[in-house]
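Only one protein chain is missing from this complex, and each of the others stays in its spot.
Chain nomenclature is as follows: A and B, assigned in order of appearance, with residue numbering initiated at 1 for each chain independently.
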Amino acid sequence: MESLERIIAEHPFFEGLDSEFVQLMVSCASNVRFKADTYILKEGDPANTFYLIREGKVAVELFAPQRRPIIVATLGVGELLGWSWLLPPFQWRFHARAIDGVRAIALDGKCLRTKCEENHDLGYAVLKRFAQIMERRLEATRLQLLDVYSVSP
Amino acid sequence: MTLTLQPLVDPMLTHQYVLREIVKETPDTFTLTTEPDIGDHNNSFTPGQFSMLWVFGVGELPISISGDPAKRHQLVYTVRSVGQGTHALVSQSVGNSVGVRGPLGTGWPLEAAGGKDVILVAGGIGLAPLRPLVYHVLSNRKDYGRLVLLYGARSPRELLYRKELATWARNHETQVLVTVDYGGLSWRGHVGVVTTLFKYARLQPAHSVAMVCGPEIMMRFVTRELETHGLRREDIYLSMERNMKCAVGFCGHCQYGPYFICKDGPVFRYDQIRPLLEKYEL
Partner (left out) sequence: MIETLLRRGYEVVGPTVRDGAIVYDRIGSLEQLPAGWTDVQEPGRYQLMSRGDQAFFGYAVGPQSWKKYLHPANVRLWSAERQGQTFRILNNESQLNRPFAFLGVRACELAAIAVQDRVLFQDKFRDPTYAHCSTDKFIVAVQCTRAAATCFCASMGTGPQVTGGFDLALTELLGDTEHRFLAECGSDHGAEVLAELEVSPASEEDRQQLEVGIKEATNQQTRRIDTNGIKNLLYQSFEHPRWDHVAQRCLACANCTMVCPTCFCTTVEDISDLSGDHAERWRRWDSCFTLSFSYIHGGSIRASAKARYRQWMTHKLASWIDQFGTSGCVGCGRCITWCPVGIDITEEVRAIRVGEQNGKP
């Protein structure tokens, strides 16, 4: 069984951050489980916790009237779920549903964002990592938008 | 004074093949199994090659061979119905004859991949010309390292060869990852473009050869991803597509920069065509 500490410390998002701070994150972290088809977070709820997925897949979903929920993306092992805890208004923008049984590490987003406000060096390092991940997701989303496999007119 | 015609193989002459089976893979894609009608036409091909398939009185189309190269008595094609020609092809009845010219073009680099991990990245119908390579690697396991197949399709009902994907995944040292652009409620797999699968793939980039086939935009994104993951440009191969009429280098239609896709391709090494990929309207 890998220790929480090692998993967090070695994850690309936390690697290289001030070790005292990483220790603090570890101390506030906990193992969590979600049964298949249960919701991990819901659109509109306050965003204070984020998750490092250790097992299983999570569907990021949107609901629209008269339509079944639309899965816009899935996240798997090693990925971080949830970003709205970092920037105002600190509210979830999507639903996240465990597709199969999911094991994850829950991390204290509220604590991390408070520390970022107090320590701008830390804040900059965190935002840099955040921006990188967002950039890759934006690129993937744009490619998804292009619908490349359809037969164009 | 009479002319003496030098005996020349006519590269534009087609050969009769009988349609033995038509399997509907998805709402618009079909797999056709053909066998030579008369005589002993050469059925051997390298994975990645294509044939020009002729429908009586309608026309000819370049279609990738998608069958098992070890099954020498037949030639199998997977065709997506996107226009008049392909529609006529998939509408043929079992027992009808079609014309076959081929195999044509260059195939996937089996030698260059020898002893290495083989990473296949397929988008949509692009899995068709890669399937013969999967068969080949799985039948010659000791000649290759690990096999990783990353496959993306538009939606779950447009996935090709679903049963085979599951069978392949159960093979020793084989990883099969599938994703769709648009999931549905009953889809419990990955949702997202095929590049999002890379993070789950177990790769040894220094010891791998990658082969990519799909829409050109998808291939551009995928090659970037492969490079980010440490593959060298000389170890990445793409299958390109352009308009083809003769498929033997005479009609000029398939030119891609200085290359004729019909005879210099369709398989190209990435470092050679990288400057061309970025040129709009080339």
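Rule of thumb we're sticking to: a residue touches a chain if its C-beta (ideal position, glycine included) is under 8 Å from a C-beta of that chain, and two chains touch if they have at least 3 such contacts.
Every value quoted in this text rests on a predicted model; they were computed, and no experiment measured them.
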item: Sole residue of B:I22, B:A112 or B:C251 that reaches the chain not shown, by the stated touch rule; value: B:C251
item: Touching residues (missing chain, whole complex) on chain B; value: 1-6, 8, 10-14, 16, 18, 37, 56-60, 82-83, 93, 95-97, 99, 241-243, 245-246, 248-253, 255, 257-258, 260, 263, 279, 281-282
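Going forward, only the chains that are shown with their structure count from here on.
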item: Sites on chain A touched by chain B in the complex; value: 57, 59, 68-69, 71-74, 76-79, 99-100, 139-140, 143-144, 146-151
item: In the complex, chain B residues that touch chain A; value: 28, 80, 82, 123-125, 152-154, 158, 179, 181-185, 187-193, 195-196, 199-200, 214-215, 217-218, 221
